[in-house]
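The block underneath contains the structure these notes are about, expressed in structure tokens.
Only a single protein chain was left out; the remaining protein chains are all shown in position.
Here is chain A:
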Amino acid sequence: MVSGLINANPIIYEKKERRTRTSLTALQDEYAAEPIDQQEIFDHIRDIKDPEHPYSLEELKVITEEAVEVDDQRNYVRITFTPTVEHCSMATIIGLCLRVKLMRSLPSRYKVDIRVAPGSHATEAAGKTFLLFSLPVDQVVLLQLMHLYLLLKLFTEAFSIDLRLTT
């Protein structure tokens, strides 16, 4: 079992400057649409705190603006995040955090896809469920429950089944 912090001494990167949008046309035109874009999604998730450090995911470069892919037309968002160390067992929690935050912030028409950056994680190929076993028991149970719940919710949403009816 792992004891103590997984990555005790992470590298802290500088925060990216918050860009203020100054598109005059959008301000003047009351009816012009501003589609959801990369920066907006990144603004939603940049301040999520790391599970084991008081730093944001942005400061640890777990996520970057470039790692957000968004297609407003096709209602699709994909986040690729990079754990700070290869054997990071927090990857699942980070993934969950991202998912929950985006579920709360995006319109329901969106499908959110979250993945680990290729080559940045030791067990990337083995799938996320494998990761769960490297955690302490209580955490594993909790995580599995959350994960199951989320999967169930996604499932029901995808097939428009009312959860209350099925359970």
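One rule holds in what follows: a contact is a pair of C-beta atoms (placed from the backbone, for glycine too) under 8 Å apart; a residue touches a chain by one contact, two chains touch by 3 or more; residues count from 1.
Everything that follows uses one rule, which is that contacts and distances are computed from a predicted model.
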Undepicted complex member, UniProt protein name, chosen from "Serine/threonine-protein phosphatase 4 regulatory subunit 3", "Small ribosomal subunit protein mS26", "All trans-polyprenyl-diphosphate synthase PDSS1" or "MMS19 nucleotide excision repair protein": "MMS19 nucleotide excision repair protein"
Sole contact to the chain not displayed, among A:17, A:34 or A:66: A:34
Hidden partner chain, residues of chain A it touches: 21, 26, 30-34, 36, 40, 43-44, 103-109, 163
